[in-house]
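All protein chains but one are shown at their positions in the complex.
So that you can tell them apart, the chains are marked A and B in the order they are listed, and the count of residues begins at 1 in each.
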């Protein structure tokens, strides 16, 4: 029972951490955001070198790019956490990220965060974060990698008339 | 206390199960998805017989229809779980489901999953799933049932000017 309790508490702490990332990002509180990561964190949102960072300071510097949006909203869902050992964990979460340009145009991405976490003396921190996406609307054009999706079996035929 | 703990652990397991449904669906991992259900599961997304299935194999076969979309993203929210007995539970959850056609057009539904779950030797499984929806954008035309909503009382008048 004590073990089950410890697991539930750890998962709750990690869930809070992942939510805080979104809250700090939408507020552009980049120092607070960087403090959610380990000092030696590795973070990548895509192949463009400007979308990657090593270390807290570099991460905060890199995410300054988000000021090119006038406003953003990052909403998490489907948070899955695996405690791999007493001090290490993995997490996968979905993010619905809405962005507004200075001219009022919007761009939306349906992304995923793939994380490795580590318990440090300060608490759980994100040690590695990689982003990919299930999809995005046409106005979102950042080169985030596509999440894997199985292809249909050979000969599969689309049903007709389901979509009205 | 042991009872409270057991309830928290069961709810966590069920939450994970519901999130896994979304993750497997967006990846079109239909065998993994079907394994989240009981062997005798009953699932229905609408009155069209092609939107219903009995049993895991039929469910996986039926959901092959999702390949008509180029990409999808299913994001859960408002997950509510009621443990009715040691081995049975109900759940209601909201789903924000984004779909992209091969031509790039998108269709979005704001749905709800209404589930009965059963604890099996393999763990919690979905025994029955019914879908309805609070709403959808005009491009989404699958005939999913409308969720109930109370009508206004007689004589109700809309306020003026609230919407700018």
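Following the convention adopted for this analysis, a residue touches a chain if its C-beta (ideal position, glycine included) is under 8 Å from a C-beta of that chain, and two chains touch if they have at least 3 such contacts.
None of the values given here were measured: they were computed from a predicted structure.
Participant: Using the document's definition of touch, tell me which of A:20, A:128 or A:163 contacts the absent chain.
Facilitator: Checking the options A:20, A:128 or A:163, the one contacting the hidden chain is A:20.
Participant: For the chain left off this view, which of B:52, B:66 or B:79 is in contact with it?
Facilitator: Checking the options B:52, B:66 or B:79, the one contacting the hidden chain is B:79.
Participant: Given the full complex, what residues of chain B touch the hidden partner chain?
Facilitator: Against the left-out chain, chain B lists 1, 4-5, 8, 11, 75, 77-80, 92, 94, 96, 110, 134-135, 137-138, 147-153, 156, 158-159, 162-164.
Participant: Mind listing the chain A residues that contact the chain we can't see here?
Facilitator: 2, 5, 8-9, 12, 16, 19-20, 22-23, 26-30, 48, 50-51, 64-65, 67-68, 71-77, 96, 98, 100, 104, 106-107, 140-143
One rule holds for everything that comes next: only the chains that are shown with their structure count from here on.
Participant: Roughly how far is chain A from chain B, going centre to centre by Cα mean, in whole Å?
Facilitator: Spacing between the chain centres: roughly 23 Å.
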